[in-house]
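Quick one: structure below, then a few questions.
Up next, chain A:
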Amino acid sequence: MRTLIALQLKKNLIGFAGLAVCLLASAPLGTPILRHLLPNNDGITEAFVVLFMGVIGLPLMILLYSGKCGFQSAEESILNTEQTLPISQYQLLLSSLTSILVQAAGLILILNFLVAFVPGPYNIRKVAISLVRDFPYYFVMLQVVLSGFAFSYALKNGIAGGFFGGVVVLCAGYPFGMMLDYKLAYSIDRLTPMFYLVSIAAASSALAAIKLLSDVSDRKEKKTIFKLSLISFLLLAPLILSFASLTAFNLAARSLIISAEDYHIKLPAAIKPIATNLKTGYSPVNLLVRPYTEEVFFIDSSGEKNVLVPGNNEYNFPFRMRPMRKYLILQAVMNPEGEIWLLRREPSSRTCDLLNGTAKNGLKAYAVLARGKGIWLLGGERPIIFTDKSKFGLGQYYRCQLPGKGIVDCKEYSIAGTDKKAPSAQLPG
Partner candidate 1 sequence: MSANNENIVSVNGLSKSFGRHEVLKGLNLEAARGQVIGILGRNGTGKTTLFKILLDLIAPDQGSVRALGLSPDGSGKLRGLIGYVPEKPAFHGFMRVEEVLDFRAKLFPRWDMGKALELCKKLELDTKAKVKDLSKGNTAKLAWITAVAHNPELLLLDEPTSGLDYLVRDHILSGLVNELADGGKTIIIANHRMGEMGGILDKVCLLKDGVISAVYEAEFLKTETFRVSIRLENAELPENAGVKLLSRSGSLAELAVFGRKNMENLKTGSEIQPMDLDTAFKALLGD
Partner candidate 2 sequence: MIKIDLHSQTPIYEQIKTGFKGLVQKGLLLPGDAAPSIRTLASQLKLNPNTVARAYRELTVEGFFESKRGEENIISPLAKDLANANTRALKARVMQAATDGLKNGLTKEDIEEIINKVKKGAI
């Protein structure tokens, strides 16, 4: 096998050398050219060019390169020069693939070297370094090689194969980004192995597709419907797998229920004394929220689920592409009679909704309040709302609002940062 890989490397030596030279010259030559061509050239530095190469240039080069090799492996000329050797035709293909991977690794190494040493702003270099030294980058490159090769071997065309392979990798990669969002947004750590499983499965399916293609194409086995369907399935497997695992993430996210506590920004120390003194009347409710649908509810003393805000099912399941972000503020207080005041902010909104009602009859919108930097609903005889409108970090200003029936009464209330006096004595009314 080593002999074969050596042969493949030798065969493509000139091509590889060309790519390496292009890569090495991309920064020193590309930068001045781009600066000359583009008028707004402040951002164009060697580091920027190299980052561009890392994200777009190199994957594209490797895609077309493996496409060319895949096409080469399907050519007639190989029949007598290589297939007549005493190694299986599949092994021959594997040797070609291995040589491409070796060469791709070499190019990535060159890129690694470039990102570390080219001149340019530190932040761009930092991004570039973390890109090319990150595990996902290698997986993506691996899939680029395998899919590019498989498609061009199947279609017997380097450009078409490279194109379709690239499309598959791109479309399969997009859900990965989504999955990452989901993982972070919903803290779904238990599904992290899926990233690796999908990558490995995608790579394996490309290899399996190549084996079947070799049987059908080189060995001229019967092209049954079953075989051709299986091959198509395997070639498209990365797509299927990543969307399937995106679905899994969706399902996991959908089933997530968390306490509304998670959404709170911590109560400022200055208000704590007030909060702890409010013992009678309205008291805080342990709100639960299903972040995926934004359904808000609580479990009452008898174990019943009381829905306060019905869930939003309008996003298309299972491909909800934009996971919900955890920027809601949710607080509720309830008196023994069951009257509820609920404070809630939509993810994209700069204002809060104050709702009032009961669990049985539903909540109605009461008022719209400006959020400021933070807003808190506290219980007591009559519920109190605090907002933090600090300006430029100098001192703290609390705007105290006392909702009664009807119009919300707004009064300015401020604490000078220096005296650090507790505001409780200065509550109006």
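Selection rule, in plain terms: all candidates are chains of the complex that A comes from, given by their letters.
Here, a residue touches a chain if its C-beta (ideal position, glycine included) is under 8 Å from a C-beta of that chain, and two chains touch if they have at least 3 such contacts; residues count from 1.
Predicted model, so just to flag it, every value in this text is computed and none were measured.
Visitor: Pick the one that touches chain A in this complex: which of 1 or 2 is it?
Guide: Looking at every copy, the candidate touching chain A is 1.
Visitor: For chain A, which residues are in contact with candidate 1 within the complex?
Guide: 3, 7, 10-11, 77, 79-81, 83-91, 215, 218-222
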